[in-house]
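Below are the structure tokens for one structure; questions will follow.
One chain of protein is taken out of this complex; the other chains stay put.
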Amino acid sequence: MAKKLPPETKISTTNEEQILVRNKDLVHELIGKVSFTEMFFLHLMQRMPSEGELAVFDSVLVTLMEHGLTPSAIATRLTIMSAPESVQGAISAGLQGIGSGLVGTMEGMAKNLQDIMEADERIEAICLQIATSYKKSKQAIPGFGHPFHKPDDPRTPRLFEIALNAGVKGQYIEIVTQLSKAVDEVYGKHLTINAKGAIAVVLSEIGVPWDVMRGIAVVTRSAGLLGHIREEREHPIAPFIYSHIEKTVPYTGERKLDEK
Amino acid sequence: MAKKLPPETKISTTNEEQILVRNKDLVHELIGKVSFTEMFFLHLMQRMPSEGELAVFDSVLVTLMEHGLTPSAIATRLTIMSAPESVQGAISAGLQGIGSGLVGTMEGMAKNLQDIMEADERIEAICLQIATSYKKSKQAIPGFGHPFHKPDDPRTPRLFEIALNAGVKGQYIEIVTQLSKAVDEVYGKHLTINAKGAIAVVLSEIGVPWDVMRGIAVVTRSAGLLGHIREEREHPIAPFIYSHIEKTVPYTGERKLDEK
Amino acid sequence: MAKKLPPETKISTTNEEQILVRNKDLVHELIGKVSFTEMFFLHLMQRMPSEGELAVFDSVLVTLMEHGLTPSAIATRLTIMSAPESVQGAISAGLQGIGSGLVGTMEGMAKNLQDIMEADERIEAICLQIATSYKKSKQAIPGFGHPFHKPDDPRTPRLFEIALNAGVKGQYIEIVTQLSKAVDEVYGKHLTINAKGAIAVVLSEIGVPWDVMRGIAVVTRSAGLLGHIREEREHPIAPFIYSHIEKTVPYTGERKLDEK
Partner (left out) sequence: MAKKLPPETKISTTNEEQILVRNKDLVHELIGKVSFTEMFFLHLMQRMPSEGELAVFDSVLVTLMEHGLTPSAIATRLTIMSAPESVQGAISAGLQGIGSGLVGTMEGMAKNLQDIMEADERIEAICLQIATSYKKSKQAIPGFGHPFHKPDDPRTPRLFEIALNAGVKGQYIEIVTQLSKAVDEVYGKHLTINAKGAIAVVLSEIGVPWDVMRGIAVVTRSAGLLGHIREEREHPIAPFIYSHIEKTVPYTGERKLDEK
């Protein structure tokens, strides 16, 4: 199933006095010297970020951390009510929802951009072709459209601005701009590049492969879920959510309760 | 079970053009302006950190992110082999182990420090009393001792140095120093203040309550686990772990396989 | 930390033609010969159940499988909406809530019964003492009381009846009857033995230790959660739950959205 390679790891080693992580001395070169974001980038990308990459990576983590009473936040709050002893379980319940609904759109956008980048054809042609194929298949085109934020998601221009100020090449921003034009033309209306789409763009600009984008969302969302746990402990709303849903969603099974 | 309070949340709200998180405008005051660590602190503590608090919080996140092939990392790697489509599931499998074994010692240390802080007695007396009571009960005293790092955990002085440089009051560092003397006296040998103990100390210095410390470990460890997922994809060792354990752990059930 | 024992397992082994599980040949002695419940009991208790034990074990599994739109079921449904590709993740999100709130009461009842069983004192005295101590501490007494099912939980007499018909000794039923009298006397009103309390009683009758009762709830509840996943797919209510909660729980943070 998997390639037969000798078992080994390059991540970390330790002896009585020293701990190495990704070729750095943890105590003398990392703790107190680098931020969480630098350490996370180092671990994930196996090199320290430039100042610009750091700005982009932080902007993505900040954008994705918190979105209010999402399905994930509700799941986490209901869990901490039922199992107050398990913070890790409550966070994990919320993280299970970081699936194709949420991050699929990031991954889908990133893959589309990659395909356009590698195509031999003229960029306008391939963009129109992609937009048309989504429209025909009646699937949502990943990274475009938003239920509330209309006409445009306010996070998107901010993320692009930060990336450009940070000195990225801008090639993915250029491609997505072309793709956006094609989408509006094919769909016959304006669909905003949403925050998840924009994140796929700026992470691509700093070399993050699409297949770890989901994990980045998991990490920062876990911080947001911990904030919900703390609020839930101080001001519980899960009991309300539970009893309210029970009352609001009627039972419509064929057999009714016996008359008393 | 829970207090009857009106259902409400103070975390986040949004309209077409604006997103507020913890009383800040996400687009104009957070994205591109604050780091992940500032945003995480803001969310958890409901206020922006001072420069010193930020330094301490970052040092804790950096210290806890990665510890090599831990039980958590092994669980994550085995899971991404079996369910390659679910990064959130693989991270979550590893996070389940952030339980009383790991973070219990942080929480236990933080609670002991709190008790000492609030006691009316002389500090030497209460420290001796706590150390004696753990020794008698034959339980490990939380935050002390380390299997490899002897005589001292190298992370501990570094964390204290960062905290003191960052301008914390130093009252918990003082208490733990007293407690450490009492521990050495009562146990009749030197037990290092380990990294988890030191983290409990410095987080207490910046006002983080003990009952969210576990969650902080969950957040930063999830970043470490994503690093393991990326290495596992590029150089899989889970197949080796699985087959090696199967070969190394003998079956000793009463009934044996039929002779062929 | 853990006892140093040679690594070994007695659960299962296999060769090209044969698979042994708990000293039985899987193909020839288990598949097609035993039910899920017999196999589960065999695995957990390391012996085949008697007919009576089987009846009791099945009655417990059937009682615990499904309880309607519980917090667990809501968490599972919100998760399958967000991550439709991960049935295991959605079930796991729901299982995280099988914590001290739900199964703590089973475990607490089972431990109280055990303490009474092993006490040297007269049973009436120890029962009064336990009830009094819970009343004083203002904690709920585990296994007693129910928010809806008044005056009595209808599942309890049924579970006791099945156990007695199945030929259990009835010693735990006797003890809980005494404890119930003491509870009513001490609290000055009738508190029903609830279903979780009754399950602790009947599982104790067939020798199941308290520390696996939580796991038994996890197993059978996972079947219930799969039923919710199937209904959610055919008739989704998670989108309603999400949008309804968002609308019903007001944002009451200090800072308000900008006037437009």
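A, B and C label the chains in the order they appear, each numbered from 1.
The rule is simple: a contact is a pair of C-beta atoms (placed from the backbone, for glycine too) under 8 Å apart; a residue touches a chain by one contact, two chains touch by 3 or more.
All figures in this text were calculated on a predicted structure; none of them were measured in a lab.
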**Fill in**
Which of B:Glu29, B:Glu85, B:Glu121 or B:Glu174 touches the missing chain? It is B:Glu85
**Prompt:** Which listed residue (A:Thr9, A:Gln114, A:Gln129 or A:Gln178) would be found touching the missing chain in the intact complex?
**Reply:** A:Thr9
**Item:** Selected residue (touches chain absent from view) among C:Pro71, C:Gly108, C:Gly224 or C:Gly253
**Value:** C:Gly224
**Positions on chain C contacted by the hidden chain, ascending** = 1-3, 5, 7-19, 21-22, 26-28, 30-32, 34-37, 39-40, 43-44, 55, 58-59, 61-63, 65-69, 81, 86-89, 91-92, 95-99, 148-150, 154-155, 158-159, 161-162, 211-212, 214-216, 218-220, 222-224, 226-231, 233, 235-241, 244
**Message:** Could you pull out which residues of chain B are in touch with the chain that's been left out?
**Reply:** 68-72, 74-75, 78-79, 81-86, 89-90, 92-94, 96-102, 237-238, 240-242, 244-246, 248-249, 251
**Prompt:** At which residues does chain A meet the chain that is not included here?
**Reply:** 1, 7-15, 17-18, 20, 22-24, 83, 85-86, 88-89, 92, 101, 248-255, 257-258, 260
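We adopt the following convention: only the chains that are shown with their structure count from here on.
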**Asked** In terms of Cα-based centroids, which chain occupies the most central position?
**Response** B
**Request:** Please work out the Cα centroid separation of chain A and chain C, and write it as a whole number of Å.
**Result:** 35
**Prompt:** At what distance in angstrom does the C-alpha mean of chain B lie from that of chain A?
**Reply:** 23
**Request:** Go ahead and note the Å separation of the Cα centroids belonging to chain B and chain C.
**Result:** 30
**Residues of chain B whose C-beta touches two or more other chains** = 1, 7-15, 17-18, 22, 86, 88-89, 92
